[in-house]
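Left out: one protein chain. Kept in place: all the others.
Going by the order they are written in, the chains are A, B and C; count residues from 1 in each one.
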């Protein structure tokens, strides 16, 4: 039974894991890059060790350094979080070889699901439906892919076999544009995963992205915690997730739940994992991939089931049987998560960096904020732009949406631009409220709010004018004072005070 | 059906109510004193109006001003929160007379329960057990009270008939000290409630303070939401509340629940209210008083029952029947609330004022923070020192305590002293963990942590030395630079920069 | 002090009467305008209504983020406006456009060449930052006059990358 957990990650998920460990009485070891000395996970952990310079390849991806720190700190378990080393079979294997409990699945399960092509084949053999696409396993050249593409039919998706999080993914509408898109997909995949291999999959249009959370222990028990609807995406990046899916009914939930358990069993799965599916208008579902790790969006499931997924991961990794049987899992109310990214929704969602000078978190009943940042912290260009997750729970989906609206309206982050206005517009949109959306909704049928509410425009005009006036007045005062008193040091003193 | 709610309060409770209104689609009107222009309730409300200068008597207690603002804003409902005008029969009546929905009980219920002596008599007649004490109703002189006291027996409590929140309450151990204590109790009661009248009650020793939350609608439905244990008090001020009580069993809960419903019915109660009781070692319970309003500690009940008490208050005030029947109320897990006060636990819990320069809220699963303050806000001496409430939920009481510990450890408030270290010591105490406490625990058997952990003392020494060293170095650098470059303006510029 | 403030195509005549009153077009309103915590977040109570917004200057405009909407306002005092109206008659705004890095990052690809004609919305450069490949696009039609960086180069925020004439 391990006692000290190294958290091989950063940001909100490192904080989330440290909190779970602390609540279970386990010691925690944080690792950090030079850019993250003051990051929240470093501040909250019992121990903290420097990995290296800011870029991930020189810090959070340095497995060798992490093993050094494991030795130095005496950690006997490791939680990889998501991203970075979370889905590296060799890394998980190295943990096992060193007698370190890896809080995640077996290396063989990671391998089986990590290569997306192999995964498709494995679950297909277990009777799980998959999206039509390339069926051979192994690296394929551009020429091979270009030859197969017409057989699958357009539109299709180029996807990284080592993929995840939408990276290295491209939509292809015709054979002509395919060579260029293959190149950029491989480039992004290479940069994100160190593996430029890609495969093809039919693009299922009008589909929803629905995923099933599973939990499995070392004693053969596998349960599912229902679904999350993650169809609100932009450039294949999830932006909003909710549980339950407004599209779901009990019969489909049961069918998909059984499928997910079967898929997990097909790779002898242990710990928490997620089966991602596309669900078309006719409620046919297709396996997309399995994420063999904790997901960003796990809190929505926690809020409707009451299960603390991270604590359960840790218990399972300690060899304990699952605390719950399938029949213990009940769904209560509705939860929604908005990913708050440091990016400018009014400027093509361009990432925004800088120091957070001030923030005000929404709080109160039914609100949870998972964040790794705080006022004074600097958002650097080295990592993911997601700086926090705002999760709300309501007795009904309508109440959750209303609560999310008020929480978004309250949330202040000063110093970087955020996509909060995007979420506000989304929560106001009738299609979202009606649950009428698919994975193309944001890109094809949604625009950030720029309608001109005449009353608000007048207020905006007042705000701008008062600000401009204040600026003019200050400048005038400065000149006046300067005229009154020109002794050098007083002048400088005032100038300094004004520019603080 | 009203549409615009004036919130006649400030601080965290005003924020709590504004949030509930917003989530129900109701407009909100805030009122504020000159000290509260930048308070969170003013920032979050749809409308905001100045009441007057900082002292409560010139602002939040000015019913006349509030009625002016009701007219000006067109508000058609009023939520009084707790304290201030919440339990003033005349104020509630004036609302009714003006056609304003008062979100609370009928004036007659407030009156019946507001005079604590009358309340005792009323519920006693309805068969509810009360603590032995003065039985006559009406103002009593010191001489009368001194004559009755020996018959009740010492120790006893002097209590304000218009009381609440421990104000105007004094413990009396002997007849000799009684005259002085009567004087100070009357003085405090006069200052807090504008009514110096007091009565006497036997002091039940070794008792727990357990209260039952009730909800009643206009259609004769009355239910209870179980108990809260509020025995952790200092100077009769609640500091920590939890639900369920570790002392409770199902049989006692049922008996007390029935009693609470009966007590509410005895005054024809509508809306949310709380029956406060003392429970002795032998599980005998005695009615203390009924609070005819929302309580500070309502969130712990919300977290274990899933009922949003404030929203339910509003629904009931709109004439709707209760959403829940008694059999719909289930208790899930355990919740604890710590009241975070701006006071110095290392200096006799002396109130602490000043500007909050920085804060970091604990967040993550199972945490709720209800607060009215934020970085940049000034804590003034005019109002209650409670600046926020930290509430946690856990699957079990043990998990809730562990979660509260990690949340308290994370919570940072810079600029004022807080009682967080008190709560940390409490959460570490074996007696609290074991549920072994009564209302005297904090004052008689508890000391703020000052044990000298040798490892931590060494760290403290390192921190102090490094801080002192840094200060010395800075001063030295300043002298050096000044020697190098003595031109006036640069000198001042540096000095200014250093003292920012 | 009288100002003319323009949002989209709408003009507001705003007069600052004193510290607590302004006139917008024909309405006189009570105002109470304060920065929150010394930040570019402002609380405005106007005619009893309470608003809070991010307000920041952006070159010659003010940006106001209010209730999830972004407004861009041009504020001129009346005198300035009269002067401008009397003087230059709507000078052409088709000068050279300089594409600057919106954040620090790594130049991945520059799919255009100097002298090449480009269309509005065409990708001019791909910049990697925060693990994302960000496409920087042409704000209008034009010709690439100058490219100042190369693929593989690390650039600072606001560094000029290329120019469109």
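We adopt the following convention: contacts are C-beta pairs under 8 Å (C-beta built on N, C-alpha and C of every residue); 3 or more make two chains touch, one makes a residue touch a chain.
Note that the structure is a prediction, hence the values are computed from the model and not measured.
Chemist: List the neighbours, among the chains on screen, of the chain that has been left out.
Modeler: Counting the whole assembly, the omitted chain is in touch with A, B.
Chemist: Please pick, from B:1, B:175, B:398 or B:463, the residue that touches the omitted chain in the full complex.
Modeler: Only one listed residue reaches the unshown chain, and that is B:463.
Chemist: Touch as defined at the start, partner being the missing chain; which of A:15, A:48, A:322 or A:461 qualifies?
Modeler: A:48
Chemist: Of A:13, A:30 or A:338, which one is in contact with the hidden chain?
Modeler: A:30
Chemist: For the chain that's not shown, point to the residue among B:41, B:167, B:238 or B:389 touching it.
Modeler: That would be B:167, which touches the missing chain.
Chemist: Touching the absent chain: which residues on subunit B qualify?
Modeler: Against the left-out chain, subunit B lists 56, 167, 184, 187-188, 191-192, 342, 344, 346-348, 350-353, 357-358, 381-385, 408-409, 412, 414, 420-421, 424-425, 428, 449-454, 456-472.
Chemist: Need a quick check: the contact residues on subunit A for the chain that isn't drawn.
Modeler: 30, 37-38, 42-49, 72-73, 374-377
Note that in this section only the chains that are shown with their structure count from here on.
Chemist: Applying the contact rule given earlier, which two chains have the most C-beta pairs between them?
Modeler: Chains A-C share more contact pairs than any other pair.
Chemist: Quick check for the class: compute each chain's Cα centroid; which one is farthest from the centroid of subunit C?
Modeler: Of all the other chains, the one whose centre lies farthest from subunit C is B.
Chemist: How many Å are there between the centre of subunit A and the centre of subunit C, using C-alpha atoms for each centre?
Modeler: Each chain's C-alpha centroid was found; their separation is 30 Å.
Chemist: If you average the CA atoms of subunit B and of subunit C, how far apart do the two points sit, in angstrom?
Modeler: Using C-alpha averages as centres, the distance is 47 Å.
Chemist: At least two other chains touched by the same residue of subunit A: list those residues.
Modeler: Within subunit A, the residues that touch at least two other chains are 358, 409.
Chemist: Do you know which subunit C residues sit against two or more other chains?
Modeler: In subunit C, 37, 39, 49 touch at least two other chains.
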